[in-house]
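The structure's right below; bear with me while I get my questions together.
Excluded from the complex is one protein chain; the other protein chains are retained at their positions.
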Amino acid sequence: MPAAVAQLSRVAVFLQEHGDSAELAQAGDGGGLAAYAWLIPVVPMVVAFLILFFGKYSPWKGWGMATAALGFVAVYGTVLAVANLRDGIVAEFSVNVGDIGTFAIEWGWVVDGLSILMFFLVGVVGLLVFVYANAYMKGDARYTWFFASFTLFAGGMLVLVSAPNFIQLIVGWELVGVSSYLLIGHYWEDMDNIDAANKAFMTNKVADAALFIGAIIMSLSAGSFQFSEIFTRMIEGQTTLGQFGFWAGLAIFIGAMGKSAQFPFHVWLPDAMAGPTPVSALMHAATMVTAGVYLIARLFPFYQLPEFSGSVSTIIVIIGAITLLSMGLLAIVQDDIKRVLAYSTVSQLGYMVAALGVGAYTAGLFHLFTHAFFKALLFLGAGSIIHAVHSNNMSDMGGLRKYMPATFWTFLVGTAALVGIFPFAGFWSKDEIISSAFFNATNNPEFAVWFMVVLSILGAFITAFYMARVVSLTFFGTYLGDAKPHESPAVMVVPMVALAVGAATAGLLNIPGLTEVVTDWVTTRAFPIVEHHFAQPEYFLIAIVTPVVLLGLFIGWRLFGPSSELHYTGTGGEAVDVSAPQRKVAVERDTFRIPVLYPVLENKYYIDDLYMNGLVRPTMGPIADATLWVDMNVVDAVPNLGAGVARYAAAAVAVIDDNAVDGFYNVTGATTGATGSFLRQLFPGRVQQYVALSFAGVVIFAALFVIF
Amino acid sequence: MTIGDWLTESANWAFLFLAIPTFVASVMVVSSRNVVRAVLYLVIALGGSAALFLMLGAEFVGWTVVLVYIGAVIILFLIGIMITRAPLTKSVDLSHPISAKAPAALLSVLLFGVVAWAVVESFGLETIPLPEEATRTGEIGLSIFTSWVIPFEVVSFVLLAALIGGIVLARKDEPAEVP
Amino acid sequence: MTSGFFWLDTFVKVAIALGFMLGLALPVIYAELKIMAHMQNRVGPYYAGGRWGWAQPIADGLKFVQKEDLVPADADAPVFKTAPYVVIMATIAIFVVIPLGPDLVARDLDLGAFYLLAISSIGTLGVLMAGWSSANKYSLMGGLRAAAQLIAYELPLLLAVLAVVVQAGTMSLTGIVEAQSAAITIGPISVSLPFILTGQIISFVIFVIAMVAELSRIPFDMPIAESELTMGYLTEYSSVRFSMFFLAEYASLIALSMVVATLFLGGYFVPLVPEAWLNLVGPMVVLGKAALIVFFVLWIRSTFPRLREDQLQNLAWRWLIPISLVNILVISFFAVAI
Partner (left out) sequence: MMTIIQWILLGAALFSVGLYGVLTRRNAVLVLASVEIMLAAVNINLVAFDTYLSDPAYTGQIFALFVIALAAAEVGVGIAIILMIFRNRHSVDVDELDLMRY
């Protein structure tokens, strides 16, 4: 096939130019396994609608169908993953739906390492969360509806990750957006939840607009919506893509920031905790927020080349670094356990985004992979606790270790994985990110990369600190809640245990120089990825980071653990009847009050207030109030002062004024009035007269043009 | 080319056969003193223009004029007139007085003069090739949906807005509902 | 386009269509008299012409012609006199594009179906002219009702035709018939099916309902409802002009029935007849199919009561138009998918 040969030779040129660090994976086409991969997005989508129409009449009221669909995805994803590891799969299929001018609108599916990773994650994590949700949602008024929209949520994500072109990607993107809106607002009887859903939707919409613009710029300048076409144009050295690349890349990154809740767009994610906990678990693990990371990874061949994307990757690094630290800090002061985890997610997403920004493609996706396990686990654990104590607040918890041992131990595994304790999953992935960043920083000393290295080490400290706080306040000390805590049913515990196994071992899949499964996995793509591979773990960095993490855990334990002075100790761990003052104490000790920083963190850097007061409220009207205030207090002050002075001066001048000056002005005024009355006669407000005058102008100008 | 040459061409006779009624009818539209008749003259003028389009081979445009203008717009006009209680007899107040008509006439004649001058200057006696057969509608459709798809969508949006606007404007104000 | 014979050609063909129309309208009028009579257990015309009263329509026509041609004193005479011509012209023009055989068509326009709709909308204009120029409140109300009704039902009519056009892939009526004569192979059987059997049943129903409304026949005869408006826009007409409206109504009935036959029932095409013979057999086939529709419309007339004005508008705007839009959507989907 000449076309394939031509493409290979272009790739070869590209490889020469970019050195031996780029590697084109050896891959087959996956055969029938890839050809039928369209079932992966289609099955959940179809099932979502089936549940909508027939769910109420089916066994288990829709849960069965939803779980079956996710089970199918999980099995298919696993089979694909295994096949990918054995032979490598790079395949792309497109079906033409229609044309707009020279642009083909296509529906298709990409089967390569990156999309298989996502299929696998959505399928496996989704399946576990769905199983868990059966018990968690029991007795909900809209049980079937929940599973319909939840399946749509997973299906939308699969449409997104299977997309070979921007159009389908945006369709999936919007499906995820709209189903997340439905799910966040699931308990819509409460106004706060509606607000949260609206906030998530609106914030995402702002970013989506940027994504549309970016996708349109990029597709127009490359001449196709197809990703592979765009990359081919890139390798051929298309000039228009070079010209518009920066703006396209930036706009698309802004879109990714919205879905992945990066720094200025992070506001919706903690509020999105209003949804049921399984939704949070899936949203934070494999769906929705990873979409942004996935998008950057999908377009990584573009972002890795500054001659096309300009300095976008620097912006990505800085945004990611700011996010990972600032959001970690916010997690310190939250009382709501789910909010802590939410900010933790945003912080970890910052790691992934920053990693992709510095060119650590594998590291970023590896962290995405491990994070899916331990964050899903932590959320399910939090859900289990909430299920037991009927409250989201950690000031209502404490001492649960005794009542919920399974939850405690799995949560502990998740915590270890998140903070990066050897040999749990987070240790390997976070280490790889920091190593890659450090390698880039030493090879290419750029401010942004150093900034990221420092911030990510600080971030690791913060992560350890707040996780120590969560574990201490939740599982140690005295139980302070009202409800009777109990261990969750088996159907909830089993997924947690399964995820705990994943969280403990997922990191072992990519030990540098040893296993490197995930590396092979995600670099199996039709276009080569330029990045540095480590032959072995970077012991030097481990030697820095691990003590930092341990220090964080220690300080957290000292401040919030049962032995701390701050901690309220009851009568030795048993549940006690806690009085109101004691509760107040509990709430106060729960929050870590750093003198200056605390108010800032408490108010989430005032960003929510800024959006609310700067963007939302003014559009609803009160911009007038603000203007009025400024007008009354600032603007008026000057005239008032002036007026005070002027009044005395005026009295003196009045005499002259009345006689000489007034005369002049009266004449002037009368003249103006008379002129106005005269001119008014010329323009009597009749449309036809205006038409006549304008056409007279047309005639005159036309005549002038003809003459000259 | 002399007038004589011009008149020997049968197509020109067909042109005159259509153009003169069209012009006369449009003059009647602006000068008739009976409002319904004026609109009926508009039918003739537009029908004449439709026939001229057919002559130019623009069949789709021609029949669209018939369908949209004569079939819908004129009906709208007539209903509008009838609802605003037009008298059967001649009305005196359909037009402005002669003092306002004179400058308008002058302006129109000037406009025509300038345009005619410009056209004769720039085109002279260039000829127009009449098509052998009518434009295939399929080709127009293809062109609309490839080269002109965005204007087409914009027009459809404008039509939708006009539809909604028309309904909102023309509906009677409902008395405030008592819950 | 501008061949020397173009206009002559056109005039001859219009003349043929005129004759055709007159030749068909009288039998249909007679058929209506007899069929309705039998449906209501009456005998119907009996004396005129001897057997079965076959000369009754002719006698009626003669009766109209010999009456005085009245023009009301306050009427706008030119408009009043022109109105019937406008209506009848719109009717005749429909015949121009209806194919009676593969070559038997006055002018096979590339956009025949579009032409059909454009021309038939002119009839509304004549009705409004008649209603307004009569200087009679009943006439004006009748004219307005007629205009509102015709506009309302023109949309479903148009949309139903559009659905057929989408399926056939052409607006030429000959092309539509050819599309229906194309063989469909299902397993071992290969048959030619008319559109009514291949997915256009909804369009067919919509078209026939809208057609009856366009013709202002019972149950859609609000514009000329005797009990409310005397005779609507026809109140002031008499003699030849009245008979022209009368004739136009029946001619339209035939014309639209032939359009139904062409669009939905396969037109001049019959299976098993060699193509060379179609020019010979075609006219009979089309007329036979149209006769079925005509009979159906007459049947409806003696069966249904009249609709109220608001029910009539509701039916068009709230039912027929949405249904036909959905219908087009479904048919377009299949047209693209298959």
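The letters A, B and C name the chains in turn, as written, and every chain counts its residues from 1.
Simple rule for what comes next: a residue touches a chain if its C-beta (ideal position, glycine included) is under 8 Å from a C-beta of that chain, and two chains touch if they have at least 3 such contacts.
The structure presented is a predicted model; accordingly, all values stated were derived computationally and were not measured.
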Inset, instruction - Please provide the labels of all shown chains that the missing chain touches. - result: A, B
Inset, instruction - For the chain that got dropped from the picture, name the residues of chain B it touches. - result: 1, 6, 9, 11-12, 15, 19, 22-23, 26-27, 29-30, 35, 38-39, 42, 45-46, 49, 52-53, 56-58, 60-61, 64-65, 68-69, 72-73, 76-77, 79-81, 83-84, 91, 93-96, 100-101, 104-105, 107-109, 111-112, 115-116, 119-120, 123-131, 135, 139-140, 143-144, 147-148, 151-152, 155, 158-159, 161-163, 165-167, 169-170
Legend entry - Interface with the undisplayed chain - residues on chain A: 680, 683-688, 691-692, 695
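Simple rule for what comes next: only the chains that are shown with their structure count from here on.
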Inset, instruction - Averaging only over C-alpha atoms, locate the centres of chain A and chain B and give their separation in whole Å. - result: 56
Inset, instruction - With chain centres taken as the means of their Cα atoms, state the distance from chain A to chain C in Å. - result: 62
Inset, instruction - Could you list the positions in chain A whose residues touch two or more of the other chains? - result: none
Inset, instruction - Give the residues of chain B that touch two or more other chains, as numbers and ranges in rising order. - result: none
Inset, instruction - Over in the complex, which chain B residues touch chain C? Could you list them? - result: 10-11, 14, 34, 36-37, 40, 43, 54-55, 57, 59-60, 63-64, 66-67, 70-72, 74-75, 78-79, 82, 88, 130-134, 136-137
Inset, instruction - Please name which positions on chain B make contact with chain A in the complex. - result: 96, 103-104, 107, 110-111, 114-115, 117-118, 121, 146-147, 149
Inset, instruction - Could you pull out which chain A residues touch chain B in their complex? - result: 99-101, 688, 692, 695-696, 698-699, 702-703, 705-706
